[in-house]
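Questions regarding the structure given below will be posed in turn.
Removed: one protein chain of the complex. Kept in place: all other protein chains.
All chains are identified by letter, namely A, B and C, in their written order; residue positions are counted from 1 within each chain.
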Amino acid sequence: MKAKLRRLLSWEGLLLAILVLVAAVNANLAPAYVSLNNQINLFQLSIEKIIVALVMTFIIINGEIDLSVASVMGLAACIVAVLFDRGVPMEWAIVVALLAGVLCGAFNGFWVAYVGLPSLAVTLAGMIGFRGVARILIEDRSIGGFPAWFTALGQQPLIGPFPFSLILFALLFTLALIVLQYSGVGRLVYVIGHNAAVARYSGIDVPRLKLGLFIASGLVAALAGVLLAARLGAVRGNTADGFELDIITMVLLGGVSIFGGTGNLAGVGLSILVILNLRNGMSLLNVTGNVQTGVVGMLLILSVLLPNLAQMARERWQRRAVQRKEVQTGVETSVSS
Amino acid sequence: MHTWRQRMRPEQIRELSLVGLIVIALLIFGWQIENFLSARTFNRITSSVAIVGMVAIGQTLVVLTRNIDLSVGSIVGFTAYFVGSQLAANPGLPPVMAVVLAVLTGGALGLVNGLIVAYGRVPAIITTLGTLAIYRMLLINYANARTITVDSLPSWVVELSRQTIFTIGDFAVRPLFAITIAAVVVFQFVLAYTVFGRRLYAIGSNPEAARFAGLPAQRTVLAAFVLCGMLAGMAGFLFLARFGNITAVAGQGIELESVAAVVVGGVNTFGGSGTVLGALLGAFLIDLLGQGLLRWLGISEFWRDALLGLLILLAVASDSVILGWLRRIWAAPALRAEVSNEG
Amino acid sequence: ACTPQSQTPAPTSAPAPTSAPAPTSAPAPTTAPTGGVVSATPGLDINMILLPKFLGIAVFDQAYEGAKEAHAELGNKGNLIFTGPTAENSVAGQIETLTNAATQGVKAVMLSNNAGDQIAAAAQAAQAAGVKVVTWDSPIPSAQGESVFVAQVDFNETGRVMADMALSILGPQGGEFAILSASPDAANQNAWIASMKQVLAEPKYANLKLVDTVYGNDQSEESYNQALALVDKYPNLKLIMAPTTVGIAAAAKAMTDEGLCDKVKVSGLGLPSEMASYTLSGCAPQFALWSFKDLGYLTYYLAYGLATGQLQGVEGERFNAGRMGSYTIEKDPTRPNGLRVLMGPFTVYTAENVNK
């Protein structure tokens, strides 16, 4: 446990070191980086993704994956827009969109938890299908002109300089942290993620928990979709298209194992900061999108690869030291015998 | 004693159930869509399955070892572009050399993946999520926004996708499809009858046991990635031949298509079971569904994706239901035999 | 990706754009009185960003070539930055660049908008922070947050050009045809398709029957398959009209590969370099496009003038765009609140001129 703790600390320590490095380089090369405005922008630009990354952390630790989140975001945004367009009051449109998210999550969860299909397959189908439903609703239109309070929610500061979504993220992060690290549900998420059979044999209702997680994922994704609609002020059929890979990248860089059972939110929080700051810095330096993505890709690989290589080198070095000793003792024995 | 139950492996049953689903889909589309059951449909599907199918073979090898390769789309794009630009620059390059170049390029990119995964012990999804972006970045910098155009390619490349090897009635077998089928045959054999192939299954089935038993797990996983890269490179060549115009975004999204094919094709995403034939059938089923929905007059463009998602889910679900049902029939007689022995 | 659109008159007839393209480089000093032609003072120091939909597509690079040319001509001491998002992250990436532009102290962003109205909020914020947003190729549909749109051609005319090409390929007896567009979310393509549908209502085009609109998402693979599916779905199809360079090339290749060129022709907006062999083979007898290089060049001149405060960006203003002559900022007839500068014309390519 202590060793594990140390390893975890070192993982997070590594991320923290990277973060400090990134921030230092950014501040040096792009003076605008340190402004409060930029720091808020940096969150604001990806706020929907990082909100979804929180619940994705639960799903991946639980040994599953949800590829459909971006499509659920798009669907929720389209529902809000289409209903609003048809004259439904915005408040109700939002409620319906969130319910749709719950339904999508329940749909995924049903097939995964109760039918036992692999979540990769189910949510891959969901990714195509939910986006398709959004497409049916909105077709080739672009819908905007939302009420001022709604767009203000996504674009204007609410308390001090902080916009609503950022405050919401802070709250959700705290909540997620408490649930995952300190609650019974969190404990079960880990146990099931590592070995669902053990959980089942311990009398835990594994399907119910999985269903719950997928519903949470759908709900949070829908919420993020609504926020995205508010921030952008207009919705199209491809809103939030392709976000899933970014979201999963954030979670994995946070040290969460794709096989489930390990990882924690502190790591994910740090990895989000690293990715956002890195991208922001590059963006300020006018590095193109492809290079940005490539650099994040390299970071993703190197952050796992380098510690592994160091570990292997250390092991080899230790073994060599032992062998040297061994050779000596071998000589002694043969002399003495 | 040795009834069909003992002769057949579960994977073969799975393949049969996929064939069943394909037949059902064909019948439904044939009933709903005029002229659907025609040689033309066959030709369409076979030629468009050729590329995804080729990638899906490699994806199967990797997924069998409990890994995944998300960079294949970028490898396909990179290879198509790179080979295309080489051919544009040296139109005299012999066809064999062009293919070899494609396969080697893909193999080199696969080697990078494999080294990082097998020897650097970085989880495959992280590695290939990274190289997905990195290879694409390299391609865009290399391409510098130039486009490979049909006109710049030697005519044999462009015409490859127009030729037919032989025809039966109106059914034409195209070179691209033939190449993919040949690859499926080879790798079906490799998986079933070679020690290397069986090791892929063993490693995916229980990596810990494989390590314990001293199987050369690292080398085998590396080989799987290299082969996957080579097949993706080959697919890149097919891509070039089929589409001619290659931009820096070529091949984007093939990674998910290949994963979908593999998943629908019954390859276990947790490794250890599945076949390349299954993956090809999976690709075939998805393409068939796509084609059918495209051509179904009553279905608007905007309904297609929603239905496709639903159908993929149903295919996976019914496959698993059918399989579970078959497994049960399989297990029951074994027990009855035992019990009756005793009496 | 690309998005050709255009507006010039009928193929053969001479171009007569609405705004007079007379290359009268009128002498207009720094301050432009209304009615005069503004010639921007060269040699100032402003940073400008040319922001395409995404990187890796030839036409955007051509636009960059043009912008670079103008950048050099004007002797801008600042930087011209060509940056763009990845294709799959296009919307979010464009918004990010626009948002960061103000932070960076960039004075103008030249945007080929891929985000529809979703980018309006970010564009408004950028304008408020002192960044001029000039769109080219594809505008912000609501025109919110946009100073001026540099229209490659008149969007309403594009429909007519496509209809004319269809008519000239199919002849007076007409027949069925279908549209293969980029994505349902591409504002410029949607506008062209809408205008074409309007034009088709005229009696002259009564025999042209539009049977379907499908989307290939500007991917060769998808466009290719969609083109073939159209042929299968509509046995009497005679023509595929693809107002996208990726779509038209893929459709032409598909028809050629399947030996369908005799039956089904391909037309639309395409790059001559990609289309020449199909035009010569008769598969794609006619297609149209404008010069993306000129588009980049013109956009740069306009953006430079606006960003340096020498142009106000109001209706009726005229300015000088180097080798291309002078242009007028006018109301955009296709977007109620929008202003545009119309470049035009576009060239219709046939077997005679495709290889020039």
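Following the convention adopted for this analysis, a contact is a pair of C-beta atoms (placed from the backbone, for glycine too) under 8 Å apart; a residue touches a chain by one contact, two chains touch by 3 or more.
Following the convention adopted for this analysis, contacts and distances are computed from a predicted model.
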Given "D-xylose ABC transporter ATP-binding protein", "NADH-quinone oxidoreductase subunit K", "Na(+) H(+) antiporter subunit C" or "MrpF/PhaF family protein", the protein name in the UniProt record of the chain not shown would be "D-xylose ABC transporter ATP-binding protein"
If you put the missing chain back into the full complex, which of the shown chains would it touch? A, B
With respect to the chain omitted from the figure, which of A:Asn37, A:Gln156 or A:Ser183 is a touching residue? A:Ser183
Given B:Tyr135, B:Phe187 or B:Tyr201, the one touching the chain that is not displayed: B:Tyr201
Omitted-chain contact residue, chosen from B:Thr128, B:Ser273 or B:Ser320: B:Ser273
Tell me which stretches of chain B touch the chain missing from the display. 6, 9-10, 192-199, 201-202, 204-206, 208-210, 212-216, 268, 271-273, 328, 331-332, 334-335, 338-339, 342
Counting contacts across the full complex, list the positions on chain A that touch the omitted chain. 1-4, 178-179, 182-185, 187-188, 190-191, 194-195, 197-205, 261-262, 319, 322, 325-326, 329-330, 333
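We take it that only the chains that are shown with their structure count from here on.
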Would you mind pulling out the distance in Å between where the CA atoms of chain A average out and where those of chain B do? 29
CA centre of chain B versus CA centre of chain C: separation in Å? 38
Multi-chain touching residues of chain C, meaning two or more other chains, are 54-56, 86, 88, 184
Multi-partner residues of chain A (at least 2 other chains): 135, 139, 245, 288, 290, 293
Per the touch rule, the chain A residues reaching chain B in their complex are 111, 115-118, 120-122, 124-133, 135-136, 139, 245, 248-249, 252-253, 257-259, 288, 290-291, 293-294, 296-298, 300-301, 304-305, 308-309, 312
Help me check something: in the complex, which residues belonging to chain C touch chain B? 1, 54-58, 60-61, 64, 86-88, 184, 212-215, 219-221, 224-226, 228-229, 232-233, 235, 246, 249-250, 253, 256-259, 271, 273-274, 276-278
Residue numbers on chain B that touch chain A, as the complex places them: 116, 120-123, 125-127, 129-134, 136-138, 140-141, 256, 259-260, 263-264, 268-270, 302-310, 312-313, 316-317, 320
